[in-house]
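Below: one structure, written as structure tokens.
Omission of a single protein chain aside, the complex is shown with its protein chains in their original locations.
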Amino acid sequence: MDRVPVLALGDVLLVSIQVDLEDQLALALQEDLSDRIVSTGAHGVIIDITALDIVDSFVGRMLATIAAVSKVLDAETVVVGMRPAVAITLVELGLPLRGIRTALNVELGLKLLRQTRLQPFAESPADGRGGPADDAPAALDVS
Amino acid sequence: MINAEPSGPAQAQQISGDDDVVRVRQLVRAAAVATRLSLVDQTKLVTAASELARNTLVHGGGGRAEVQQVTNGRRNGLRVRFVDEGPGIPDVDRAFADGYSTGGGLGLGLSGSRRLMDEFELITEVGVGTSVTAVKWER
Partner (left out) sequence: MDAETGARLAAVMVARRDAVLEKWTGAVRETMRGRLTKTELTRQLEDIYDALAAAFGAGALTAESPAAADLLGLIADLSRLRARHGFTATETAVSVFALKDALLDELDDSNATRLHDFVEFSLFVDKLGLHTFETYVNARDAVITEQSEQLLELSTPVVKLWDGVVAVPLIGTLDSARSQVVMERLLQMLVDTGSPFAILDITGVPAVDTQVAQHILKTVMAAQLMGAQCIISGIRPQIAQTIVSLGIEFGEIVTKANLSDALQYALRSSGVEIARPVTRSAL
């Protein structure tokens, strides 16, 4: 059985979905990704769906599952390359894809992952902390 | 009743496993490309077909898909039909409500597909089976 290839790009794993995914292949992909995250210590996953001309609820569920499992393994997931026709259809279909972050392409996806790593507390404004930068000591004035 | 007369040959696909769902998508995709549907409309059509094919497999225990070009006298379109001899749907209203699911998924198959298509007809009888017919018209 063919498996979807997973590439390592530094700290990030890149998956490019090129084919019509069915149950077996999707399950295999989820397992492969989890294994690779743990074995490489990756902190980011980028799923490239540029080649997908449709995204139905099955694919939506798969993406959500991958994002959730990766999160538990301390890796953020970004889905990139969604086609306009697919996005329009998903809006009409009513599939919000909540909990899944997206970017226009791999480059922007990597940028998003970097930003997330730098501001891990960005999503909890309640405690008012900005992140690691806040802990830097004030500049000393030596004159 | 959907006002649509066949204007081309019907193509069928058995649905008994999940590679059949892929085959249904390929069949509908090819048929859609042969019409004058816009890219967005083609995407909606194939997506709806994928949802309905999966429903037939998961909830209907397998069945049959049919694709055919149709016309209503003024416009041409593509009709898809999914038939199964499964358990039928006991509560149709609930099945159409967003979020309803017995398959452990998002369960948006029916209501979502209806939104994507121009015409939509569901006939179901408990213990007998279900048939879903939907049409996408050219603009």
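Chains here go by letter, A and B, matching the order in which they are written, and residues are numbered from 1 within each.
Note that in this section a residue touches a chain if its C-beta (ideal position, glycine included) is under 8 Å from a C-beta of that chain, and two chains touch if they have at least 3 such contacts.
Note that the coordinates shown come from a computational prediction; the quantities given were computed from them, not determined experimentally.
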Of A:L29, A:I54 or A:M82, the residue in touch with the unshown chain: A:M82
Residue of A:V4, A:V69 or A:L108 touching the missing chain in the full complex: A:L108
Chain A, residues in touch with the chain not shown (by the definition above): 78-80, 82-85, 87-88, 90-92, 97, 101-105, 107-109, 112
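Assume only the chains that are shown with their structure count from here on.
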Inter-chain centre distance, chain A versus chain B - centres from mean C-alpha coordinates, in Å: 31
Of chain B, residues touching chain A in the complex: 18-19, 21-22, 25-26, 29, 39-40, 42-44, 46-47, 50-51, 54, 98, 105-109, 111-113, 115-116
Complex contacts: residues of chain A adjacent to chain B: 20, 22-24, 53-58, 60-61, 83-86, 88-89, 92-95
